[in-house]
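Yeah, one chain of the complex is gone here, protein chain that is, but the others are all in their spots.
Take a look at chain A:
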Amino acid sequence: MSESIPAADTLSRRTFFNGTAAVAGVGGLVLGAGGALAGTAAKAPAALSDVDLMAQRATLSYPFYGGHQAGIETPPQDHLVFTAFDVTALTAVELQLVLAKWSAAMAELTAGAPVGKIQPEREQGIPVDTGEATDMGPQGLTLTLGFGPSLFDERFGLEKFKPLNFADLPAMAGESLNPALMGGDLCIQACANDPQVAYHAVRNLARMARTAVRTKWTVLGFGRASAGAAQSTPRNLMGFKDGTRNASGGVDFDEHVWVGDEAGQPWMVGGSYLVARKIHMLIETWDEDPIGDQQSIFGRDKKQGAPLSGTAEHDVPDFHATVDGTPVIAADSHIALAAHENNNGLKILRRGYNFTDGLDSVGRLDAGLMFLSFQKSPEQFITLQRKLGSSDRLNEYIRHVGSGVFAVPAGIPAAGSYYGKEFFA
């Protein structure tokens, strides 16, 4: 599949983001800007058949090398596999090997290539690549690597590479964290338009590092719950549009997402901080909550996603609007508490996914939001969450059960280097 159809990676990522809808007729296929199609399919100049659309999604690939890691500014793909790892290796050399192997393998995987022989010639050969993503194409796969605060303890002598003020998130209201779903020395965020491709990537990365790294916790997300450039706003499992006012565009990214010199580490310039929160929604009770209460909790209407002070989704909320002296958007509604207007202009890039894990230990649906956000400093998240955790009316229906914060290094500029190379000079 990936051989027969020219890959969409010939389209530059920049074109994609500017949403200029570059349409190139290649090999009889109209290649639009991949994921952007979800929002703009109706405007496409020629109708694509389902088969063409599938092929286009399969061949979509994002460049692995660049100043920033992919999977942050990249418009969210449909599926997520988030995994945190603990390093079990005892020496820095073993850690170095893992990071070098992973970097090389990530370059192959995101191009839709296997990470080694699927079917070795020799009878006694053990397949290197596990094979379940064979011929499926890159599917827009991005692999984003992060380092947890614990990686910079004394085990590997990396103390001096620890970014300034980088520490585990403080305890906050509204948490009932499960120790089995917390932290990690390393994390990988795998996103793709096909769940099997994302799973294959993480499975193989974990496998090639098995002697040095142990999987700590993992979450499979089945639907994006935030919008990137040129994407329509998806809904969370509560049925509301999520991420309407997400950080977007180059200015927002420079101001709120990409790290500059603040971290005091050259390897973080162009990087970001990833906050991961597994949020269990109390779905059954939410489902029985009257619509008026649901809407007032979010501060938006359910179908349109319009702020209660407006009529369309992207209307700017008016937090001062009142009816009979009562604010139209309650001060303790979710959007009022999270709005940048009410937080000194503070924004974060939300990039979460809906998840479900079957039933929980007491027989409720175990489902919710795998909240992922990228920001210039973990403080941005902490400030917002402190506020939400203490007064958000949504808290009655959600529990934060998993948590981690990770320093996401800048991208690798070109082949011949690897994540964390600076640590081992």
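Keep this in mind: a contact is a pair of C-beta atoms (placed from the backbone, for glycine too) under 8 Å apart; a residue touches a chain by one contact, two chains touch by 3 or more; residues count from 1.
Keep in mind that, in the parts below, contacts and distances are computed from a predicted model.
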| item | value |
| --- | --- |
| Omitted chain, identified by the protein name its UniProt record gives, among "NADH-quinone oxidoreductase subunit N", "Transketolase, alpha subunit", "ABC transporter permease" or "Peptidase M75" | "Peptidase M75" |
| Touch with the omitted chain, as defined above, among A:67, A:125 or A:239 | A:125 |
| Candidate in contact with the missing chain, chosen from A:107, A:349 or A:372 | A:107 |
| Selected from A:66, A:116 or A:174 as touching the chain missing from the view | A:116 |
| For chain A, the residues touching the chain missing from this view | 88, 90-91, 93-94, 96-97, 100-101, 103-105, 107-108, 113, 116-117, 120-126, 128, 207, 210-211, 214, 414-418, 421 |
